[in-house]
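One structure, as structure tokens, below. Some questions next.
Only one protein chain is missing from this complex, and each of the others stays in its spot.
As written, the chains take the letters A and B, and residue 1 is the first residue of each chain.
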Amino acid sequence: MKPIRKKRLYNILFVFLFSVSGISLILYSLNSNLDYFFTPTELKNNDIPIDKRIKIGGMVLEGSVKRDASKITFIVTDYENSIEVLFNGIVPDLFQEGSGVVALGVINNDIFYAQEVLAKHDENYMPPNLNLKNDS
Amino acid sequence: MIKKFIHQFASPKTYLFQVNRVYKYIFYFSLLIYTFSLIWGLLFTPEDFVQGNSFRIIYLHVPASFLSQSLYAIMAIASVTYLIWRVKLAAYLIIAIAPIGAMTTFLALISGSIWGIPTWGTWWQWDARITSTLILFIMYLGLISLHNSFSNFEKADKLLSWLVIVGFINIPIIKKSVDWWSTLHQSASITLTDKPSIDPSMLYPLIGSMIGFFGLIFCLVIISSKLQIFKREKTKSWIKDYV
Partner (left out) sequence: MFEFAFKSFQEAIYMNGHGVYVWSVVIILIFCLVCAFSYYKIKLKEYKKKLDETY
């Protein structure tokens, strides 16, 4: 490579490294703020003010969903800690026991009062009959 | 020999002639594959055990998202080539790709939003994956408008290449956002290292649609770069023979 081209290459690398380090510093300082939701374990370790609106996420504990008129209660768990959620409204179609969920709301006395419930699905795609076959 | 080949191909004239020769084949081949895989995916694959029929949007969403990131990576490679070797064709490619990249990113965002309604229960959330893709879209638009605001092409090319390189950091962030932070968006189904977490009967049409969409976008890049060559090399004598 000719010296001038080498110099240009080093310039490019320098500028790129500069932007990488800048961005990684920003991301590092923002790290927990970039998380979309808290897991139940994180909730336990952080003190969250009562009236602060937060998002929590985890799995819906199997057998915990109770429907009563328009009210629905369930337990969100990350299989270490869990929290009870109370929601007054319509849940998405994909909301199921044993699948992922994200809820927006406030915490009061260890009960999470949700204002919005979203379903989170995983990256597995399978035909339904195949799933039954794997289970049995 | 490779060096000679690259040198020849880097001249806009040879590029134009070579590309014209293969364009038709690529276009019809990828159109065929794309339509075939889409029909296969939309009508002939079993529904998903969780998402039901709405999972079929994957055959449109994943190719668009994949291309939106790959096109930026190609722009970054072209930028490095232009800045080091001052290859004019590379500079034409950068500005030829930018609008197409913006289009595919737009398609990825739109298809993702529509997919989110029946599955997540929302069409927009500020999670890391969605936000970083939106940033990519804005970056594409910024690059295009920046290039348009210059009257001196050479200055615009240089500034654009630098910005593309600086902005390239966003691509690994998009890719890794689902692993680094908790997001509403699920993590990748197809990775280089692991077995795909998607059933083969659903995977084959997905791969087909990715190849087909890639080919179609490649054709768009070809005609868009032709346009750039016509714009920028209109005073050259070989253009006269060509036309």
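In the analysis below, a contact is a pair of C-beta atoms (placed from the backbone, for glycine too) under 8 Å apart; a residue touches a chain by one contact, two chains touch by 3 or more.
Note that the structure is predicted; figures quoted are calculated from it, not measured.
Just so you know, the chain we are not showing touches B across the whole complex. Residue B:Ile110 is the one among B:Ile110, B:Leu134, B:Ile169 or B:Ala188 that touches the chain missing from this view. The hidden chain makes contact, of the residues B:Trp40, B:Phe137, B:Phe168 or B:Trp181, with B:Trp40. In the full complex, chain B touches the hidden chain at residues 38, 40, 42-47, 52-54, 56-57, 60-61, 64, 100, 103, 106-107, 110-111, 114-115, 117-118, 201, 204, 216, 219-220, 223-224, 226-227, 230-231, 234, 239-240, 243.
Here is the rule we go by: only the chains that are shown with their structure count from here on.
Mean C-alpha position of chain A lies 28 Å from that of chain B.
Of all residues in chain A, those touching chain B in their complex are 5, 8-9, 11-12, 15-16, 19-20, 23, 27, 31, 34-37, 39, 57, 91-96, 99, 102, 116-131.
Taken together, the chain B residues at the contact with chain A in this complex read 45-52, 55, 58, 80, 83-85, 118-122, 125-128, 162, 165-166, 168-169, 173, 180-184, 186-189, 197-199, 201-202.
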